[in-house]
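For this view, one protein chain was removed and the others were kept in their places.
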Amino acid sequence: MAIPVTNTNQIGLQKNDYKGLPSTLCQGCGHNSISNQIITACYELGLVPEEILKFSGIGCSSKSPAYFLERSFGFNSLHGRMAPLATGAVFADTSLKALGVSGDGDTASIGMSGFKHMLRRNTPMVYIVENNGVYGLTKGQFSATAEVGLSLKHQGTNPYMPVDICMEAIISNATFVGRSFAGDPKQVKELIKAALNHRGVAVLDIISPCVTFNNQVNAFHSYTWGKDHEAPLHEISFVPKLDEIILADDFMPGTVTEVCLHDGSMIVLKKLEKDYDPTDRWQALHMLEESQRNNWLVTGLIYIECDTPTLTDRHNLPDTPLNRLTDKDLRPAPETLDQINSSML
Amino acid sequence: MAIPVTNTNQIGLQKNDYKGLPSTLCQGCGHNSISNQIITACYELGLVPEEILKFSGIGCSSKSPAYFLERSFGFNSLHGRMAPLATGAVFADTSLKALGVSGDGDTASIGMSGFKHMLRRNTPMVYIVENNGVYGLTKGQFSATAEVGLSLKHQGTNPYMPVDICMEAIISNATFVGRSFAGDPKQVKELIKAALNHRGVAVLDIISPCVTFNNQVNAFHSYTWGKDHEAPLHEISFVPKLDEIILADDFMPGTVTEVCLHDGSMIVLKKLEKDYDPTDRWQALHMLEESQRNNWLVTGLIYIECDTPTLTDRHNLPDTPLNRLTDKDLRPAPETLDQINSSML
Amino acid sequence: MAAQNKIINNFSITIATVNGSGSQTANTTLLRALFKMGIPVSGKNLFPSNIQGLPTWYTIRVSKDGFTARRDEQEVFVCMNPASFEKDLAEVLPGGAFFYADHIKNPITRTDISVYPMPIRKLVKTADVSPGLRDYIANMIYVGILAHTLGIDLEKIHSALDFHFKGKPKPIESNINMVKAGAEWASKNLSKSDPYWVEPMDKTKGLIMADGNTAGALGAIYGGVQFAAWYPITPASSLAESLNEYLPKLRKNAEGKHTYAVVQAEDELSAIGMTVGAGWSGLRSMTSTSGPGLSLMTEYAGMAYFAEVPIVVWDVQRIGPSTGLPTRTSQGDLTFTNFMGHGDTQHVILLPGSVNECFEFGSLALDLAEHLQTPIFVLSDLDLGMNQWMTDAFRYPDKPLDRGKVLWEEDLEKIKGDWGRYKDIDGDGIPYRTLVGNRHPKSGYFARGTGHDEYARYSENPQVWEANMNRLRIKYKTARTIVPKPIIDSSEKSDIGIITFGSNEPAVYEARTILKLEGITTDYLRLRAIPFTNEVAEFVKSHKRVYIVETNHDGQLNQLITIELPGQAKKFKSICLDNGLSLSASWIKEKIQGMEAK
Partner (left out) sequence: MAAQNKIINNFSITIATVNGSGSQTANTTLLRALFKMGIPVSGKNLFPSNIQGLPTWYTIRVSKDGFTARRDEQEVFVCMNPASFEKDLAEVLPGGAFFYADHIKNPITRTDISVYPMPIRKLVKTADVSPGLRDYIANMIYVGILAHTLGIDLEKIHSALDFHFKGKPKPIESNINMVKAGAEWASKNLSKSDPYWVEPMDKTKGLIMADGNTAGALGAIYGGVQFAAWYPITPASSLAESLNEYLPKLRKNAEGKHTYAVVQAEDELSAIGMTVGAGWSGLRSMTSTSGPGLSLMTEYAGMAYFAEVPIVVWDVQRIGPSTGLPTRTSQGDLTFTNFMGHGDTQHVILLPGSVNECFEFGSLALDLAEHLQTPIFVLSDLDLGMNQWMTDAFRYPDKPLDRGKVLWEEDLEKIKGDWGRYKDIDGDGIPYRTLVGNRHPKSGYFARGTGHDEYARYSENPQVWEANMNRLRIKYKTARTIVPKPIIDSSEKSDIGIITFGSNEPAVYEARTILKLEGITTDYLRLRAIPFTNEVAEFVKSHKRVYIVETNHDGQLNQLITIELPGQAKKFKSICLDNGLSLSASWIKEKIQGMEAK
């Protein structure tokens, strides 16, 4: 009998050790593809699963941490409140890496304030936004990143300019800002790896189409025909199983590519030039402005800055993880209380 | 006996008709000076006080609507929640003008999310931030607009880059963005007038020094000496009465001026050039970036855009104010309910 | 099968599918066809909190006696989902019928039931639909097979589909074709060995089928709602979405202008904030949410209470604490809502017990809010809000809108501008208010959540604070006299009273019927509002033992009644269950029987 060849990484773990439970997201959902890249990135980096903390808010995207890194500690928190929860948790043991997955609704609608303030603090964590422009889990309402003019059945037309997660991150002084597309697994993986190695907050805005709800009324795709045969009720009860959109391999730095989504709508991705300098904050902002005007979604590492101390750096913590300190470390000596008492006479 | 000459404006009201209750803010507080300019602006514009709605959150700044326009309706809401409250209220009667006064803590700390989302909607209102970099009413903690490196007694040194209200406003697609300094009453007044005439949201970020709490440890001013003689307790119980800082009249467009605050610290104001074009959103952003790098606070009308429909425009409301509609307008005819019932058999 | 063994119009059908597979259309078509046959039905959807791929069950209760509560037993089962097959098979009552898609290859381990494999895939292939839609259309096949096997009128199925697709011929046709294919296959291939049949009745006349969220929205629309702000959340979203659906149809004026505005907020903090702003400015104003959103609304709810701003907050309850189970029902927000907000608050709560009452309270809540100048909470739940129920047709309101005490220019003119925003002129604790846009120079005032005197002026004076709070308590007393009175049935003149509320109504009604059959008569009170009206105390006083039946863990109504009637507290016996399912009559019956036996 042939002995099966099992691949292991530099720390002797198999890819399976990085997997999670089976996904309960829709087939074809961009979020699943991102989960896979998280698994691969951690495997390839040879990270110890127990040394990663997973965080999320509430939403389809926020469910996904259940579908990778089963062995890691994780916290599926409240809608829009992943940022503060993670901020509190990273103090416990600074040898761990924190990885958060949130949605566009979770981050840019209800979670806007916590997100922005976490960035200001440079909380050491990777913060992935699985950005689909809708609230997937509550069945397809517009989120704050929905493109202006997007028309969805039952939702009408979105009149508002979208929140640009990357621009928000940069003006909030985030120290690592990247954007990618769920259908570009190689780039997604590389950015996740880079982010996991960044010291400070790393924001990844990953466009991750919702195959089920972000689909336009007037598209001609047979999927829409299906919808037509469905009742215009609040409950959308039929979700066709579609394949994930994967870009061709030849999406090269500096080029532009058009992607047709499941509903027939188009997005235009532009990969940053090879010689783009991501260390210049102002250039990064200009580049984002420019691509907004051109209606491009620029992908790649948009901005990085390595010298800002992280939130936990600023707190001058001991080498022993805070959560392993004992009574001796934590309770001041009796004499000190005597002094305090006598200072209050 | 001489008949006293009373000045009236174009609608026959006296300046007194625009006043509020006596201020209970500290003497010398920048907020008082802004209140005065609101009074003057409304008087000079000949607005009917009953046709202005006042809003605020919670803070010293948010108290100030009590100190102007006594005859106007007003709502002193919750900390950080002025934006949604005003958003709901502007639907009642679109012939009214809404004027909100908030603080930097109220807007940029706890109120960040509501502020940003109100801007996206282009809620028709003037939104003034009385920006002092601290929480005045709770006695001087850093707010999110505190400059990086600012050291305050009992508070330590602020490690974070400040939130730039104007930049936040611009990237959230606000349609009118201005900045001024409480000590430049002429500019403040003119900007308020312009803002009151803008159709859409008008953000005014007005630097308004807190004479009591935003004062640095190492300054040599006698005021600080006073503090030195006070107990280093949580309760700062002595607040010297200081005069408001008023700029000299020769602060001309295009020039830079240094202002010495009560505590001896300096801020550098730069008035926008006469030929600066505030209709170019990207230029506005560039200019803000540039002045951040130079450590200037640019003052003037930074950005304006007049074509975006306001929130209420988008709702296709009747001419009669919504809050004056009667049963006849508001209750559909009986037949319609019969139809609905028979559609549910 | 011999006629005398037939069980007619008295069983449950459960259909197990995968969510996202489009079975909703099939199931509601079945439900509506039965309803159109004049047979009392109810339908309950037990669905997971995701979008696609997990097991989901839809149960239709067919009840000649008109019982609509959940039952624990299922006689007829349709299994389309391999993942739940084993469990589903185990759940069928002995003697029941088990239909399943024959591509599921699990072993059939039971012999005490009738088992019918259905060649779903084969039949689908014969249909002329694009491959992507096959899964979806597959569901119509079991509709056809069930129709044939149980005796459901194909004509009624046709008209149910017509209803569902709003008369659009194309989808109606392709769907009915599949139904027919299923029926035909069954007539040729399936030999019935179970006893379950349906037969036409005339028990649904005058009734409609609707869900509570749609009804609540319609009620608000006929109640003149002018402003709504909301944030999506299960199971409340469809309430706001129904506003979005119906308002443009019903509330355009002659010039085509909208007499309302609906805003999707960025979160619930802002949703209620906008609602308060609109309510203050004189709009009939509402928001709708569920537990997590309600928690976020706490601070503004307290402010609306204290600044006396009329707003309506619909809470379509799901099970908690915390995120809990977003797709499961509960009545667990009662005590929280009652005390919602720091400091001393006492909120007014409406408790609709039927879809029709959701309609009625949709309008009434707006009246009460403006009348009392306070937030009105309407506590519905997932079961009531999202499931389809038979209910009385909606009744056009017979009273004009109650706009409360509002002073406009001419009113102020008359009283020479001499008014105080928080002055109790009428002794009912309810002050007068002016609205923005009032041009009278004495109309304006500065609203606030801080302490204020009768003229809305800031005051830290202890007596002023106390006087204001005392007035708010007078107002609460006034509320007692005008909120909906309970529905009472004391006809049994029993020693035993049962108190319940909301969507428990059908289960308790049925439980009383069974209890009576077993010799235990009971009287009944269904609470419809808090604060408690006099009738509650009277009911309690006139009974020796009072069972308080509710769908939450801690017996929250029991707690509130105990506070209300401490002198009667010994009588109360709490019966509560909270597991995400609605109560069943048999469970309630067992409980009461058990406690009576002691």
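Letters A, B and C name the chains as they come in the text, with residue numbers starting at 1 for each one.
Going forward, a residue touches a chain if its C-beta (ideal position, glycine included) is under 8 Å from a C-beta of that chain, and two chains touch if they have at least 3 such contacts.
Here the structure is a predicted model, which is why all the values come from computation and not from measurement.
Asker: What shown chains does the left-out chain touch?
Answerer: Across all of the complex, the chain we cannot see touches A, B, C.
Asker: Going by the contact rule already stated, which one of C:325, C:514 or C:595 would touch the omitted chain in the full complex?
Answerer: C:325
Asker: Taking the entire complex into account, which one of C:341, C:486 or C:531 touches the absent chain?
Answerer: Of all options in C:341, C:486 or C:531, contact with the hidden chain holds for C:341.
Asker: Using the touch definition from the top, which of B:212, B:291 or B:310 touches the missing chain?
Answerer: The single option touching the absent chain is B:212.
Asker: Based on the whole complex, identify which of A:45, A:194, A:268 or A:317 touches the chain you can't see.
Answerer: Of these options, the touching residue for the absent chain is A:317.
Asker: Among C:43, C:195, C:449 or C:486, choose the residue that contacts the chain missing from this document, as touch is defined above.
Answerer: Touches the omitted chain: C:449.
Asker: List the subunit C residues touching the unshown chain?
Answerer: Listed in rising order, the touching residues are 48-49, 290-292, 294-296, 298-299, 302-303, 305-307, 315, 317, 319-328, 330, 332-333, 335-336, 338-346, 448-451, 460, 462-463, 465-466, 469, 473, 552-554, 556, 559, 562-563, 566-567, 569-570, 572, 577-581.
Asker: Considering the entire assembly, which residues of subunit A contact the chain that has been omitted?
Answerer: Subunit A touches the chain not shown through residues 48-51, 53-54, 65-66, 70-78, 81, 83-93, 95-96, 113-114, 117, 121, 311-312, 315-319, 321-325, 327, 329-332, 334, 336-337, 340-341, 343-345.
Asker: What residues on subunit B make contact with the chain left out of this view?
Answerer: Those residues of subunit B that touch the unshown chain are 24-27, 58, 60, 63, 78-80, 109-110, 112, 135-139, 141-142, 144, 154, 156, 212, 222-223, 225-226, 228-235, 237-241.
The criterion applied here is as follows: only the chains that are shown with their structure count from here on.
Asker: Just the chain pair, please, that has the highest number of C-beta contacts.
Answerer: Most contacting pair of chains: B-C.
Asker: Between subunit B and subunit C, tell me the centre distance in angstrom, where each centre is the average of that chain's C-alpha atoms.
Answerer: Each chain reduced to its C-alpha mean, subunit B and subunit C end up 43 Å apart.
Asker: So which bits of subunit B are touching at least two other chains?
Answerer: 113, 117, 121
Asker: What residues in subunit C touch two or more of the other chains?
Answerer: Each of 266-267 in subunit C touches at least two other chains.
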